[in-house]
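The structure follows.
Shown here: the complex without one of its protein chains, the others still in place.
We call the chains A and B, going by the order they appear; numbering starts again at 1 in every chain.
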Amino acid sequence: MMKINLKVWRQKNAMSKGKLVDYELKNIDPHMSFLEMMDTLNESLILRGETPIEFDHDCREGICGSCGMMINGQAHGPVAGLTVCQLHMREFKDEATIYIEPFRAKAFPIKRDLRIDRSAFDRIVQSGGFISVSTGQAVEANTLLITHETAESAFDSAACIGCGACVATCKNSSAALFTSAKIAHLVKLPQGKKEATKRVLNMVRQMDIEGFGHCSNTEACEVKCPQNISILNIARMNWEFNKTGGVLR
Amino acid sequence: MMVDAKIPEGPLEKKWSKYKAAAKLINPANRKKLKVIVVGTGLAGSSAAASLAELGYHVSSFCFQDSARRAHSVAAQGGVNAAKNYQNDGDSVYRMFYDTIKGGDFRSREANVYRLAECSLNLIDQAVAQGVPFAREYGGYLSNRSFGGVQVSRTFYARGQSGQQLLLGAYQALMRQVSLGKVNLYARHEMLDLVLIDGKAKGIIVRNLDDGKIERFAADAVVMATGGFGKIYYLSTLAMGCNASAIWRAHKRGAFMACPSWIQFHPTCLSQAGDYQSKLTLMSESLRNDGRIWVPKLNNESRAANDIPESERDYYLERKYPSFGNLAPRDISSRAAKERIDAGLGVGVLKNAVYLDFSKAIKEQGKHKIEEKYGNLFSMYKKITDDDAYQEPMRISPAAHFSMGGLWVDYELMTTIPGLFAIGEANFADHGANRLGANSLLQASVDGYFIIPYTIANYLSGELKNKKADISNSEFALIETEVSDRLKTLINIRGNKSSDYFHKKLGKLLYHQCGLSRSAKGLMEAIEEIKQYTEEFYQDLRVSGSVNEINAELEKAARVADYLEMANLMCYDALSREESCGAHFREEYQTSEGEALRNDEKFCYVSAWEWSKVNAKPILHKEPLVFEFMKPSVRSYR
Partner (left out) sequence: MPAKLAFLQSTLGRKNLMALTGLFLCLFLVIHLLGNLQLLMPKEEAMINYNSYSALLAGNTFIKIISYVLYFVLLSHALDAFWIIIKNRKSTIKYAYDDRKRASKWYSRNMWFLGTVLLLFLVIHFKDFWYIYKFGSLPYDQNGHKDLYTIVVNAFESGWYVCIYVVSMLALGYHLLHGFKSAVRTLGLYHPRYAKYVNTFGVIYSYTITIGFSMIPLYVYFKQFIP
């Protein structure tokens, strides 16, 4: 069993000023997941008559992209290739002090405590992250041959779960990895090439409108991405963008 | 009372085309005048909302998650079935129909299942066109793998993220419609009640989870795509937010609930490690293609898995079911595992698991091939357990997974409330008493893309001339007040126990009495205990905060309140069905070999339950299952 000290960001709403609040937890099983530790804390807060900590979470198996926190100053915590829900307490030392903050970026306003608004990502996809095919229009699937390598490479880009760790860990709060992964996924496939120009211009424009910063290629996003999305997706986005000359047609 | 599924007459393979040919259409100009509410943005909800918007309807789409892309369809790993017969291994629409009916233990409708198999062909085309990166052979053709309960390879997959990729396809289609202004999307909005006007579904009451405000939405039809309720067991493979509230509210407003106790326990999940645990992660069933399941032959085995010699391992699925082996259907595999674990042969610290071994496959195919097929599953296993499954076998156990039961729907996917449709896992339709692997993504998509667009038009064409529902209607006000009162009640209890406490307690009770196996005695006890739990819940619950703010505890408490009522119904459902079929295993009804004993004479029907009142016996209606084209047989996988 472990004893841990938590410093958790508490903030009532988007407007109010937040602060770190101290909590002490005893009897933490090292096999607990990080969110189960948070559940335990919340349970004790409820029984003490305090307001539990709000945080985003859902599937708890690293695929829905809901959860995300800065743990000890790192997106999704100290272990690479994980979401918070897959992080386990065995990664921390007994008596450790753990800082927990929300993902921060101007484009991700805080709703309450650790809960943030990531709807900017949805709007980026709305601006062009799709193939314009309506139900019923599709041709027989095997008429479209796609090599094994191409399909695998497209999958690598498509694996993004939209958690926002890339933005949170970026010193500029850039959404380049998220945006580029979708652009790359679709442009790698023959069915996605038709709209490539429009897509890249619109998605980049939306990314800028949302107020994300520039990509400085520091590669921090790739390092902290739970799906190991490659930074080369960003280069692909740049290539597709530059090919168009940036002229909106 | 008998319920009528309105199955079209005629030969099996012509039913759907006949229906489509005869269904009423609505001209494009008129579609613009019709509003449709779609609750849920999983594979069924997103595909329905997008497809309906493409047709020109005004669609409002709701989800409780912060983005439509996060619905729990993302978690489906294995793949999606389609009778394309690309492998030339004897597959066909009929074969798929046959497998699904048999897999469902002859407790599903022939017409629905045939339609599912028929539409599976289009789904793959649709998904590929949307850019879903399905696995491909080196020549560029689509690749397939086999799945539990069938002898052909008809499963299309995208590594271990088939659900995520299919959902992203549907989500992107939905986002496209949002950008075109055809869909109004309301994320972080939870449906709390259904509004009926003149007996027809005309709107919903939702709570904006970001500010706590209760809001009204009116429409000409409501589509429920709210997924499954396996989370009722607390420990399950489902997401924390998955709930029964939307369908339960619809049920209490008059929609019948069909076979709610038919819950599939998935055989390949990570086993529980402690009381604090919040979920049991699923490892895709596709692992069973290459993994071999075994337990030690000796009780009190203390050696590490790799130290146990071949001769002292019991590959019990291969032993008991030689023709299907490790690919035996889910209900059978789960029950076999439970049987071994209960016999004291379980492995792991809590002795609650069985081994899933890849050593043979790695030896035969090479590590890289296994890595390519299941790489992300192996790494997920490592992340959670800290063990390397390339080196030693995985430890797995069964966990609550999929609800075959749900809102009763007819052939048009309409519930017993006119204008209220239920699609995807939220309904009871195609899977019977047990769902085959890779059929859930299929059903959700087919319902959303290919069925609801036709059947909803058939209903809505009759609504064109009727007066439009308006949120100023007194029914809306009435139900909104009920909803607010209900939430206030929960907050005002101010007891000493959190909703999780009750949820865990209820889950444990159901797992033991209404889980992998059930008995009349246990179920009757459970019904009594649920009464006590409910009483305790309304006396001792503590919900912090208020209604008018972000309040996850309130959301949870409201869901648990509904689960308590639903649990009562589940137990009555299981109690009334005095036979064993699929996931429903009654201890009193089994063969001498311990296999499920179905009773086609007395129970060849769907139980459609009508709400009566809290903690009381619900009212049973029957929909007889008529097998015109297939003869119910003993479902043997030996």
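As a convention for this text, contacts are C-beta pairs under 8 Å (C-beta built on N, C-alpha and C of every residue); 3 or more make two chains touch, one makes a residue touch a chain.
Because the structure is a prediction, the values reported are computed rather than measured.
One chain is not displayed; in the complete assembly it touches the shown chains A. Screening A:63, A:107, A:177 or A:229 against the full complex identifies A:107 as the residue touching the chain left out.
From the options A:9, A:34, A:55 or A:92, the residue with contact to the unseen chain in the full assembly is A:9.
Checked against the full complex, the candidates A:28, A:59, A:75 or A:125 give a single residue touching the omitted chain, namely A:75. Chain A meets the missing chain through residues 7, 9, 20, 70, 72-75, 99, 101, 104-107, 169, 171-174, 176, 184, 204-205, 207-208, 211-220, 223-224, 230-243, 245-248.
Definition applied: only the chains that are shown with their structure count from here on.
Chain B has its Cα centroid 27 Å from the Cα centroid of chain A. Every residue of chain A that touches chain B in the complex is listed here, in rising order: 29, 31-33, 35-36, 39-40, 42-43, 45-47, 49-52, 54, 56-66, 81-82, 86, 88, 90, 111-112, 115, 117-119, 121-122, 125-127, 129-142, 144-148, 150-152, 154-155, 158-159, 161-162, 185-186, 189, 191-192.
Touching chain A in their complex are the following residues of chain B: 47, 50-51, 54, 65-72, 74-75, 84, 86, 122, 124-131, 133-142, 158-159, 161, 164-165, 168, 171-173, 175-176, 178-179, 185, 187, 210, 239-241, 273-274, 276-279, 281-282, 379-380, 383-384, 386, 449-450, 453, 496-498, 500-501, 542, 544-545, 549-550, 552-553.
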